[in-house]
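Missing here is one protein chain; the remaining ones are kept as they sit in the complex.
Right after this comes chain A.
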Amino acid sequence: MEKQEWKRVLWKRQPFLDNYVGDSFLRVSKKCKKVSLSAALYGATAVTPEICSCLGLVVIFYGMSDGKMDSSVVLTLTAAVGIIGYLITRDHLAASIRNDAKVVCFYVVLIACVSPVIKSLTGSVATDSINACTTFLLLLRLVVHDYGTQVAIVNPTVSHNVGLFASVCLASRLDSDLDVFTLMTVAVALFALLPTFRRRCRSGLGRGWNLVLTVLVVGVTGSGIIQYTPHLLLVLVVALFLCNCLMPTLYICCQGHKQNIYGPWDEAQIEDR
């Protein structure tokens, strides 16, 4: 019996026949990594705050358009939260304070000038169309957002821009200039500034703190929904359930089926070593 192991080389004299193929005939993909349930569940909690920010935007929109929320209050609250966040992360930022102040000024002027135009932008479009459009755009945002993985579908520019596009669509439904300005500011805070803040938190703090923060965010969103838009509560619950419970479990169950068997007839696979 041949004790020597058959190696797939041509220049070596081996005591096997020329057409011998050993155990390496069918190769199993080296790319499959086993993921545990807790890791999957923890990873899913990265999506939850995004869902909550999207729903939060919708809540604020409904609140302001129904008149229950005062837009100046929302504006001051957002500004305060923004300044706090800025102070916390100031050490990590590359640009100087002057540049950031200039950016903020420019942004304020831009949105203030554009608000009256946005106010009457979709006067001729039906409400249902706007609602459908916004839903679709926010879903798109969730799909292409950068959650920390390196996948081909991720496009941070598109997710950022689509979120702002959806907020412009919503803002065009409001009545006064200040409302539009407030909603745009909230949208920029939620979609442009918060994700970077969250990414930094996630990489900086430990697992426990991240979970606490996530629960906090969910709680705030839930209370907002209950207070201003009760009809969205079901949406929140279903989304959270899908994202945090169903998808990770499905993923773990289906992992076992993810076994690709390759043979010599396949294209060469470049494996990262």
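Convention: a contact is a pair of C-beta atoms (placed from the backbone, for glycine too) under 8 Å apart; a residue touches a chain by one contact, two chains touch by 3 or more; residues count from 1.
Keep in mind that, in the parts below, contacts and distances are computed from a predicted model.
The subunit not displayed here is recorded in UniProt as "Phosphatidylinositol N-acetylglucosaminyltransferase subunit Q", chosen from "Sm-like protein LSM3B", "Globin B1", "Mini-chromosome maintenance complex-binding protein" or "Phosphatidylinositol N-acetylglucosaminyltransferase subunit Q".
Touch with the chain that is not drawn comes from one residue among A:57, A:164 or A:190, which is A:164. Of A:83, A:110, A:212 or A:250, it is A:110 that touches the chain left out of the display. Here one chain is not drawn; of A:124, A:149 or A:203, the residue touching it is A:124.
On the side of chain A, the interface with the absent chain consists of residues 103, 106-107, 110-111, 114, 117-118, 120-125, 155-158, 160-161, 164-165, 168-169, 172, 188, 192-193, using the contact rule stated above.
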